[in-house]
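Input: one structure, supplied below.
Here the complex is missing a single protein chain, while all its other protein chains stay put.
What follows is chain A.
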Amino acid sequence: MASLSTHASHCVRFLHALSSQMLEADSVRMIIAFYCLSSLDVLDQLDAKSKKADRDQWREWIWAQQISSSWGTGFRSGPSVAIPASNVSPNPGQYDVPHVLMTFSAILSLAILRDDLKRLDRAGLRTFLCRMQRPDGSFTAIPNSIESDLRMVYAVFVICSLLNEWDAINVQKALEFIHNCRTYEGGYGQRPYLEAQGGTTFCALGSLALCPSAPELSANDRSRTLRWLCGRQIGGFQGRTEKGQDACYSFWCGGSLKILGAEQFVNVKANVEFLRECQFKFGGIAKAPGDHPDPMHTYLSLAALSIYPFSDEMRSLKGVDVAVNATQETAAWARQHLSSTSPN
């Protein structure tokens, strides 16, 4: 098998430009940047594959997306969603709003790039997190929205954990929402009433693991969740009952098992065999064998291989802080520079 470092070039390419096939991804550019940088981080190739000038430019690009609004401060996905200055319409900037998932991605990306994070508007960020919470405890991604689900809850919980400040949000309500997303299957759906799904199960378990006041799962609930997660491995992992295996679930489901302290239940060899087939011969890892690779599946596969290695090369991948969804070094850097009880 070719070296894993061939996947670094796939991500570097995307950091410099997105192909025209990825036009739809333009509105989530910050997330793509995060997956690219994270891949390089896990591979420990960031310094080797980029110049300092590039990394400085990327940091500036990310900071340029931090915006303050009447809803608080956060990051947007990129300059393409900015509203240009105008002679005709007064204050078009009011439509430039921060986005919860982009904020999560931006903060972790800056940590990967070892930014000191001093430019973060903490007070504005706290306001933003507070304002995005809905009465049912969930969070919307943007202001004036009603689309809210577990993904945004997870992003908010990671931010609160890194800041080490939980008083900006109603934690109890958020925990209630997480609980309401739990299904009889043992996993967690994106919202209440929906089928359990691997990605949102990770979001729930990660949130609970990060939150100091979250109760432990009961023995019965834990057993049920383990049962459902174990049942997702069919070689690689599937995201829902009787769907096809998909590389990203090696992290969402495999990572969930790690969070629950049940990593020994994963069949490491079978998982690696599947991910091996998902590799694209010119670099990058795809959702399934034969598909086109993309940064998200590349990063999540590498992170899964870091948790569940099957070769010396995989064992040399950087360790992952699963609940934060970043390398341990990056998570530690972020905490060190953001945590309000940190001596820095």
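Everything that follows uses one rule, which is that a residue touches a chain if its C-beta (ideal position, glycine included) is under 8 Å from a C-beta of that chain, and two chains touch if they have at least 3 such contacts; residues count from 1.
Convention: contacts and distances are computed from a predicted model.
K.L.:
Not counting the visible chains, the remaining one has a UniProt entry; which protein name from "cysteine desulfurase", "Geranylgeranyl transferase type-2 subunit alpha", "Beta-hexosaminidase" or "Trafficking protein particle complex subunit 9" does it give?
P.N.:
Checked against "cysteine desulfurase", "Geranylgeranyl transferase type-2 subunit alpha", "Beta-hexosaminidase" or "Trafficking protein particle complex subunit 9": the hidden chain maps to "Geranylgeranyl transferase type-2 subunit alpha".
K.L.:
Specify the residue from the set A:K243, A:R276 or A:K318 that touches the hidden chain.
P.N.:
Missing-chain contact among the listed residues: A:K243.
K.L.:
Specify the residue from the set A:T73, A:S161 or A:Q233 that touches the hidden chain.
P.N.:
Of the listed residues, the one touching the omitted chain is A:Q233.
K.L.:
List every residue of chain A that touches the chain not included in the displayed model.
P.N.:
Touching the missing chain: residues 27, 83-84, 86, 88-92, 95, 142, 144-147, 184-185, 189-191, 193-195, 197, 220, 223, 226, 230-231, 233, 235, 240-243, 262, 264-267, 270.
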